[in-house]
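For this view, one protein chain was removed and the others were kept in their places.
Let's turn to chain A:
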Amino acid sequence: MTLTKAELADLLFDKVGLNKREAKDMVESFFEEIRQALESGDSVKLSGFGNFQLRDKPQRPGRNPKTGEEIPITARRVVTFHASQKLKGMVEQHHANN
């Protein structure tokens, strides 16, 4: 019970009428374009669904949980997702009805 690229490609085949090859390529390109935008430091705003943003985290002290040895956690850039009000509403609504 998980939505994957295969199911999304099937939907493009069934509902949009793309052939199998086109559907698979389209799904792959969809996620690749989002990855490339984020990679280039650009945030991605998909109205009605949500926003993908980047956060730069400074270096901070860390610890190897096994040995207890102190090792710094290097500065890094991470992706965060903020669901739109619409998506949050859909998720809450469904839960309220069940």
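In this section, a residue touches a chain if its C-beta (ideal position, glycine included) is under 8 Å from a C-beta of that chain, and two chains touch if they have at least 3 such contacts; residues count from 1.
By definition in this document, contacts and distances are computed from a predicted model.
UniProt records the chain missing from this view under the protein name "Integration host factor subunit beta", selected from "Probable peptidoglycan glycosyltransferase FtsW", "Carbon monoxide dehydrogenase", "NAD(P)/FAD-dependent oxidoreductase" or "Integration host factor subunit beta". One chain of the complex is left out; on chain A, the residues touching it are 1-5, 7-8, 11-12, 15-16, 18, 22, 25-27, 29-31, 33-35, 37-50, 52, 54, 56, 75-81, 83, 86-88, 90-96, 98.
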